[in-house]
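A single protein chain has been omitted; all remaining protein chains appear in their positions.
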Amino acid sequence: MKFELTDDQKAVQEWARNFSETIVAPVVSKLSDRDKLPMDLLKKLSAEGFMSLMVPEAQGGAGLDSLSFSLVITELARICASTSISVAVTNMIADVLVREGQKHHHDKFLSQLLSGESPTASFCLTENSSGSDASALQMTAKKEGDQYCLNGEKIYVTNGAFSNFFLIMARTNTEINGSKGVSAFLVPRASKGVVIGKEEDKMGLNASSTTRMVFENVLVPESDRLLNEGEGMQVALRALDGGRISVASQALGVAKRSLEAGIEYAKVREQFGKTLGEFQAIQWKIANASTELSAAELLIRRAAWLKSQKLPHRLEASMAKLFSTEMAIRLCDEMIQIHGGYGYIKDYPVEKYYRDVRVTSLYEGTSEIQRTVIAKNILGGL
Amino acid sequence: MNFNFTDEQIAVRDMARDFADRRVRPLADELDKTGRYPQELVKEMAGLSLMGMCVPESLGGAGMDMLAYVLALEEISTACASTGVIMSVNNSLVCEPIKSFATDEQKQRFLVPLAKGEKLGCYALTEPNAGTDAGHQETKAIKKGQSFVLNGTKQFITNGAEADLCIVYASTAPEKGVKGISAFIVETKSPGFKISKKEKKLGIKGSSCVQIVLDNVEVPEANLLHREGEGFKVAMSTLEVGRIGIAAQALGIGQAALTASLKYSKEREQFGQPIANFQAIQFMMADMATRLEAARMLTYKAAQLKGTGARTPVESSQAKLYASEMCMYNAWAAVQIHGGYGYVEDYIPERLFRDAKICEIYEGTSEVQRILIARNLIKEGLSDL
Partner (left out) sequence: MNFELSDDHKAIRQLARNFSESDLKETASKWDQEKKFPHELVPKLAELGFMGMSIPEEYGGSDLDLLSCAIVMEEVARHCGSTALTLASHNGLGSKHILEFGNEAQKKKYLPDIAAGKKLSAWALTEPGSGSDASGMKTVAVEEKDCFVLNGSKAFITQGSVGDVYLVLAKTSPEKRQKGVSAFIIEKGTPGFTPGKPEDKLGCRGSDTSTLSLDNVRVPKENLVGERDMGFIDTLKILDKGRVIIGAMALGLGRGALEESIRYAKEREQFGQPIANFQAIQWKLANMATELEAARLLLYRACYLHREGRSINTEASMAKLFASEAGLKACDEAIQIHGGYGYIKDYPVERYWRDCRICTIGEGTSEVQRMIISRNILRGQGG
């Protein structure tokens, strides 16, 4: 076993850190709570290759393995959680296209990500009445000749305001209620009947675009369907296996930055004639936080490594996501506590880290769903 | 609202505390090591009216309110959790249902000796296949003339080895499921009533925990408690009081853990000072004390409310749930604070640790409590303080 990054992986990490600190940081530090990521920044990320990291080099991507990809997401998240999720989701779609798409999908959609024509992509699964119960989705895709007619609504679409195309899960067979009636489609933003709804007003991750979407009689050619009818949920679940590693990596990045801030503060702030770092209560928080952070990092890396080796990783990805996100939330909360009153004031960054990280135990499969997945896996099917 | 105790409650508490210190505490260690039933203590507790505290004086009890009972039980349990549970089962699980559901004749025959401590009682609901799923009773009671004939097996019955009387739950109408369960007062010396196994337990070793086999046990119909088919209702309403009892036992264990930790941390020196000076230790004890207080409040509230005659499904469950998890934490922390000494039998934390664990399991696991609380809240909404 080896617990060391390869030189290549270290180089990727360095590159991502550099870009985050020199290009991303100056831009996002100027954003208010109401601003979304500027298109200009997204295009720069795209041009630099951030949106197609795991696309094979032969197809124009950076050809990174999953572990390297995880490192990139973590580095981005240290500087800006919103940027990291925008990049992560786009990469997830790029991954889907490479894995499940055919040449004409690559020509029509993947190329847009590679060229930057579409700075991001989006994943539309969740609906008003189907979150955790994802396969109960109700949006329909009715076959009409050699095209489909899509009708329905999606919520919580990351990158909704930025993407030129969307990966949509819709029900092609209304006779079947569950996952076997769902299919996956690629839909251009410009299609008639696609309406991008309002931006959600969120607790955190404010610079990331999160919109509703309405599809009213949107016509989609048969060729823009991925795989066969009824295989849509499988596409979604395979995408989420990787997505869980990404979200875990994002939470890790935020947590790292938050812990750095907490340690700094503890070394500097004095009370009762000593620095906070000399009090056991504070030392304990730092010890617990750093230990759990290390544990989370290892769980993530192992899941990513398994994926790179093309080995099964659904269980490990779930464990990594569950543990890392809950760890990160606890950690960011404790860093506020270390800052005392200043932790509540927006002049200090820790309250934002908490608000940004809080969503990570909710999206791409709540902690509850992760536990269900893990339990079913270790019970060996009941 | 009033956070004061009445003079009577204070007197009861002080009496119990004195008894616990003088008589119970010195024996706790031996009871744990030998697994001996504390016969002499139970006799003395009977003499102090501790075995039927909430039974009216006219029926041989102490005529106390439920809060006084909780205070006394907590004091006994601080000294010895085994002795505590013996007292709790007799009071909450045996005297209580007879007091609430029996006929006057039954009360004279059974409640008086139980309350006086002349007879010891136990409660037989659990079966090998009916733990959390208590309604899945396999023990059958078939009517035969003027008796019922009982057949089946009961599991994990506290006080089972020493009891004279046993409240046995059995199915009189299996096709009706839960609504076909009835409760019977059975004399343990009845032919066919056999103790088939005495369990070896992790803790509360001074209290017996047995498996009982009922082999054609004949029970006169005059011993049917309440109506046929109402047995499950009897069981559940009884558990509301039982849970308050276990909560009180847990308060005792939690208090003992805190007291031991405070004492040790002030005496034990490391790095040139008492370890009580270190925040890590201070914080653990602060948490222990706070959770203990919160558990007390929940338990006292449940006791108070139950004393008015109300049903207290949520309050009893909350008290038991919280107090049991508190005492487990407190016992764990006590071991940790004592370091290596917390792991050896010369000090009490390791016994507290072993005793505490059962509180999260019996009379409804923490999982059961959570289901009951949530179900009730979803149905009824939040009630005001």
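So that you can tell them apart, the chains are marked A and B in the order they are listed, and the count of residues begins at 1 in each.
By definition in this document, contacts are C-beta pairs under 8 Å (C-beta built on N, C-alpha and C of every residue); 3 or more make two chains touch, one makes a residue touch a chain.
This is a predicted model, so every value here is computed, not measured.
When the missing chain is restored to the complex, the residue among A:Glu75, A:Glu127, A:Asp241 or A:Glu292 that touches it is A:Glu292. Set against the missing chain, the residues B:Leu48, B:Ala173 or B:Ala280 yield one that touches it, B:Ala280. In the complete assembly, the contact with the undisplayed chain comes from B:His136, out of B:Arg25, B:His136 or B:Lys301. Listed here are the chain A residues that touch the chain not shown: 1-6, 9, 67, 263, 266-267, 277, 280, 282-284, 286-288, 290-296, 298-299, 301-302, 305-306, 316, 319, 322-323, 368, 370-372, 374-376, 378-379, 382.
Although one chain is not displayed, chain B still touches it through residues 126, 129-133, 136, 155-156, 199-203, 209, 269-272, 275, 278, 280-281, 328, 335-336, 339-340, 342-346, 350, 353-354, 357-358, 360-362, 365-367, 370-371.
Note that in this section only the chains that are shown with their structure count from here on.
One simple way to say how far apart two chains are is to compare their mean CA positions; for chain A and chain B this gives 50 Å. For chain A in complex with chain B, the residues that touch the partner chain are 279-281, 284. Remark: chain B residues 278-280, 283 touch chain A in the complex.
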